[in-house]
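In this view, the complex is presented without one of its protein chains, the others remaining in place.
== chain A ==
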Amino acid sequence: MSEPLVVVGNGMVAARLVEEISTRALGRYSILVVGEEPRPAYNRVLLSSLLADEIADADLELKPAAWWRAKGVSTLFGRAVTAINREAKTVALSDGRVLPYGKLVLATGSRPIRLPKPGMDLPGVITFRDVADVDAMRAAARRGCRAVVIGGGLLGLEAAYGLAKASVPVTLIHLMDRLMERQLDAPAAALLADAMRRNGVEVVLQADTARVIGTERAEGVELTDGRVLPADLVVCAVGVRPNADLARAAGLDVGRGVQVNDGLIASDPAIHAIGECAEHRGACYGLVEPGYEMAAALARRLSGDAWAVYGGSVLSTNLKVSGVPVFSAGDFSGGEGTQDLVFTDAAAGVYRRVVLKGSAVVGAVLVGDATDALWYRDLIRSGESVASMRHSLVFGRAFCAEAAPLLEAA
């Protein structure tokens, strides 16, 4: 009889893990996926596009139900795993069941953060993480509402843009003096703010939320400077926290997330953690690509490759739906020892920044024109020397191919 493999969480990473195992070692495990959300795994990344009405609900589907069946995977949706008994190697479910596992994989993702401010629990205040949140926003838009989106990061921008496209008057408030401050410098952020304003989003910077006002429901957001922004929909998009409660309760080592080694093994050798809930080499990722890489590595390991390891990921992200392409990859914080190559063309709405460390690319930010995004990401990954094309680098691959030998000759 196959070893029971229980996967907690039916998110994108879980789905990928199952897929990878099924292509490598079909039948080796009897796989059970337990998911809190009442539906098969779907593409969370596309929620923004769904909100912006650029795709239909059906387009979210990752794999049809038949696929799961065909792979012999058992699924339990709409139920949470509530506890892990490591002694007994069992998990307890919210419906009361207790199930044994040989191997346990935690893929519980993240939970969105609600600001610890008064009124954040009022009806009308939501986060942006799952289909239910999108449904709530779409319903509010249909009713006709005013919205405030808190948070000028990727998620907040996409929420605000999606709402604006649904003709909702939206104010985006952001604590810092520029949008996406961790990815963009001032000129790039200004380009983005302009683009958002052109799309009908009112952008208020340096806005510190004091509380959500309202008695029965949310009626507005009050800022610490006393300004009040009326709203019956408040979307809190201020970040996510790895969902490690289960592991913590089970006594596993947990930092920000479930701590795993390069074999993606938690402090209990029978338990793995992948995706946003995992903390690897001190890093928690908020993007899907590293989760997929973890899933692939773990699938190899579980399929018998004892040497399969995960070595960390290069982050790259796109702002998909703001009407202006924004791409960032790698380490663009510009710390000690890094060098910036910056191209700005404000009138054309184009900004490109490539961050070098030594002779390698470690980060890139593109605004307005992200055609070379993947090339940069690959350069970051490969770590190859770009010294010979340094001054063409920011202009993209085609220019490097043409110009490098000429301009750098000296």
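The definition used in the following text is that a contact is a pair of C-beta atoms (placed from the backbone, for glycine too) under 8 Å apart; a residue touches a chain by one contact, two chains touch by 3 or more; residues count from 1.
Note that in this section contacts and distances are computed from a predicted model.
A.B. asks: Leaving aside the chains you can see, what is the UniProt protein name of the one that's missing? Options: "Cellobiose ABC transporter membrane protein", "Nitrate reductase", "Phosphate transport system permease protein PstA" or "Ubiquinol oxidase subunit 2".
C.D. replies: Protein name of the absent chain (UniProt record): "Nitrate reductase".
A.B. asks: Out of A:85, A:206, A:339 or A:382, which touches the unshown chain?
C.D. replies: Only one of A:85, A:206, A:339 or A:382 touches the chain omitted from view, namely A:339.
A.B. asks: Can you work out which residue in A:229, A:350 or A:367 touches the chain that's missing from view?
C.D. replies: In the complete complex, the chain left out is touched by residue A:350.
A.B. asks: What residue numbers in chain A mark contact with the hidden partner chain?
C.D. replies: Listed in rising order, the touching residues are 339-348, 350, 369, 390-392, 394-396, 398-399, 402-403, 406-407, 409-410.
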